[in-house]
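Yeah, one chain of the complex is gone here, protein chain that is, but the others are all in their spots.
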Amino acid sequence: MRLLALCGIPLVTALVVLVLPVFRGRRVPVALLGVVAAVHLALVTSLWVTPAPEALGGWLAADPLGLTVLTVTSVLFLVTVTYAVGYLRHDRPRSGQVFAGCLLAFLSAASLVALAHHLAMLWVGMEATTLSVAPLIFLRRDRRSLEATWKYLVISSVGIALALLGTFFLASAQVDVAGRPLVLPDLLAHARELHPAWLRAAFLFLLVGFGTKMGLAPMHTWKPDTYGEAPSLVSGLMAGALTGCAFLGVARVTEVMMAAGLEGFAQPVLIGFGLVSLAAAAAFIIGQGDVKRLLAYSSVEHMGLLVLGLGLGGVGTYGSMLHLVNNGLSKGWVFLVTGNLVLATGSATAAGNRGLVRTLPVSAVLLVLGLFAVTGSPPFGLFMSEFTLLRAAIDAGHPWIAAVMLLALAVIFVGMAALVLGIALGEPPPGVVPVRESPWLVAGPIALAAAVLMLGVYIPGPLHDVLARAAVALGGRGP
Amino acid sequence: MTPAGWTALLILGVAAPVMPGLVVKTKSLLTGRRGAPVLQLYADLWKLVRKGTVYSRTTTWVFRAAPVVVLASLFVAMLFLPLDGRGAPAGFAGDVVAFAGLLALARFALVLAGMDTGSSFEGMGASREVTIASFAEPALFLCFVALVLATDALSLSGMLGTPLAAAWPQAGASLSLVGIGLFVLLLAENSRVPVDDPATHLELTMIHEVIVLDHSGPDLALILYGSALKLTVFAVLVVSVFVPRADLSGPAAVAVLLAGLGAVAVAIGVVESIMARLRLTRVPQLLVGAAALALFAIILQLQ
Partner (left out) sequence: MHGAPQLVLLLVVLSDLAVLGTTRLSSCIRIVAAQGMLLGLLPLLLAPQLSVHTVSLAAGTVVVKAIVLPWFLMWAIREAAVRREVEPLVGFIASQLLGAVAVALAFAIASRLPLPVVQHALLVPVSLATLMIGFIVLTTRRKALTQVVGYLILENGIYLFGLTHAERVPFLIEIGVLLDIFVGVFIMGIVVFHINREFDSLDATRLRELAD
């Protein structure tokens, strides 16, 4: 019941907002968004306290993997909505109805993806997240955002189509095998009887398809443009929540591969994609001049790390799960702060912003701290997860992977620091006055920063438990 | 070959000029005109034969020999076709290549004669004709390969005769595609719309007509008759693929062939009425499309 509510309430609200004429016009119904976000988070919290039974005959269920992604999505959504209260005072979208409706549709679709145990339903939800975000990218209606939206639509649609083909391949692998087609528990139970050739083909297509949605290299080319042109709070949601949902698609098929005993095939492929993503991110971050594009490449890097952890196995899967949480929260944090930047000066480029410490002191501090967090410095949470991944690489007997990781992380740190510190420090351009930072605009990022800081030092028991169980399901182990 | 086959050969030799007439008649009726009589080409041939020939001073023996070579090669090519649906008067394994070679020889002689005149119109027509041929030949061979795969026979009398009738039940789809491809090639090789407009009188837009611009009198009569014969040969190919007549008795097979030829002529007329001529740069695309159809037919056979 609660699971159906998690998917259904945002969906119904979205339909109401999109259909009823009372919502037409430029005003965004932020209060309504806030209520739905709060209810959603409350329901998710209740799932942590008392587990919910399956719904829809086993198609919807909250297992540790899905619960993690769902929690991150829900928290990010609530924080984004609180941020939006302050943001919308300065910059109104042209259609508040579309803005609110698409955000709610996204929440519903993301919940569906997180809770889906029928892999075709997961696909439907994934496609729905793609489509619900597209109008949000296009909010400014100018040439650059139009171009970004078009590239996003074309590349994502091809990726999702390949993922659908992979899903059908998976169904082909299940022919003549007992169990309901494409239902995850049945797939896992009879994994050893699945047809290996079809299963391998399914894995490849699902990895490429959902990897396109994640933004793994070499399918990442839409990311910088999209994150750069979309409004910052939309980019934050995409970088934190949507990537997690896409990763879930990859993780589900990896679960099946591990259960079927095909890890020898799956792991090298995952490691390969991970390393390529790290290399691509490092290569393009140097000399980057726009903070949002910079963060997009950072997102590519972190997606690479997630997939690398899956591929390394052992404690690496735990590291990936922890990284999923850390990355989601910190990306939300940094993108929201960048939103403040854009509100104050109109652009997120180095050329337009200097001496932020004087004009937007709180945001500047948050931005610099965010730089350190996102690049994996202690005491922030990402350091812990990346350290776990390094440990996993050495445990698996591939110290060279750890070396490549460190090299890439170092290069990325240098590239990001150059831009962020250049923006934060120095003299502000003439004519820029200090801007009042309303509490709405900074409360959210501060909360997320505190959470990431805490995760760097101490991981709460229930969270650790859930992450460890997810890691085991993925063929690895807890720390 | 059976007596029915020889009769068919004789009939085709005499009645070939009816084909262009039928095409023109169909076009006229479809556009609301009465049009020239179906037997108009006979009247033209009779008129031309009684005229004298004029030879340009720039031409050589090549120009004089061309019409004869054209007619001779087309006649010999017709001998390879199984007109009664069973066997041809002449045939050997691999005579497909000889057949295509003879058609190419006819075209070659015509093109050479055109260039022999030294006129730039003919030269332009010659280069266009040969370009189109370089796309049409591979398509033709692909169609033949598909037929070979379907019938396991290497000579035309096998490919279009009894083995073809046996192959139709299984390979029906593939053979239909081959038939369509051959029809497109018919339009290309015989200078029909959409490849070339036979009714145009602007030399710069012509392909085939302009090559024979300088011929006159009996030479022109031979060439016009040769074009009609070439049209008939291709039409026989198309009809043989679509309607295998091996199971019919001799006279019935010939009657069906003649009826089929008439149907092909009407079909050409219909196509010419509804389509406009393609831009010259689009003609290779059309022929590559026909080749793709034939390729697809081959793939279906290999399945």
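When the chains are written out, they are named A and B in that same order, and each has its own residue count from 1.
Here is the rule we go by: a contact is a pair of C-beta atoms (placed from the backbone, for glycine too) under 8 Å apart; a residue touches a chain by one contact, two chains touch by 3 or more.
All values derive from a computational prediction rather than experimental measurement.
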Option touching the unshown chain, where A:P93, A:G215 or A:G228 are the choices: A:G228
Selected from A:T13, A:T80, A:Q97 or A:T149 as touching the chain missing from the view: A:T149
Hidden partner chain, touching residue among A:G34, A:P181, A:G352 or A:G422: A:P181
Residue, one of A:V158, A:V276, A:A418 or A:V472, that touches the chain absent here: A:V158
Contact footprint on chain B, counting only the chain that is left out: 173, 177, 282, 284-285, 288-289, 291-293, 295-296, 299-300, 302-303
Absent chain, residues of chain A that touch it: 118, 120-121, 123-124, 127-128, 130-131, 134-135, 138, 141-144, 146-151, 153-154, 157-158, 161, 164-165, 168, 171-172, 175-176, 181-182, 195, 197-198, 224-225, 228-229, 284, 288, 293
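To be clear about the criterion, only the chains that are shown with their structure count from here on.
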Distance between the centres, which are taken as Cα means, of chain B and chain A, whole angstrom: 65
